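Heads up, one of the protein chains got dropped from this complex, but the rest are sitting where they should.
For chain A:
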Amino acid sequence: MAVCIAVIAKENYPLYIQSITTENELKFHYTVHTSLDVVDEKISAMGKALVDQRELYLGLLYPTEDYKVYGYVTNSKVKFVMVADSSNTALRDNEIHSMFQKLHNSYIDVMCNPFYNPGDCIHSRAFDNMLTSMMMQVC
């Protein structure tokens, strides 16, 4: 189950971050922040190779509990980070991939909203609902 989803701008500040529970929220924020370093590493490693947009990071970022942190980068260098509880081992690669696709679609809709200024925090209710349903659905 996805416990936390974040949208990070290309300048590495969060445009949107939401956790499924309000307790331990700071922990998830910190997890997302540390995962950004790994994301940057992967981006610079991509270099000249013609790679997929999709990028996956799997691993233990937090030593005491198991969390899997996934990353995804768009062509406009906006990063999506998803923290998932790895006690749910049924969560497969292509499920995560399709979740990121939906996230990307919602983000595009936010971008196309003429009342939204790129670079601002995202306050769209539709976006909120989409993300909440995504986090709920995977539980």
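As a working rule, a residue touches a chain if its C-beta (ideal position, glycine included) is under 8 Å from a C-beta of that chain, and two chains touch if they have at least 3 such contacts; residues count from 1.
One rule holds in what follows: contacts and distances are computed from a predicted model.
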item	value
Listed names "Sodium/potassium-transporting ATPase subunit alpha", "Trafficking protein particle complex 6A", "Nuclear pore complex protein Nup85" or "Sorting nexin-1", matching UniProt entry of the absent chain	"Trafficking protein particle complex 6A"
Touching residues on chain A - with respect to the absent chain	10, 46, 48, 50-53, 73-77, 104-105, 107-108, 111-112, 114, 118
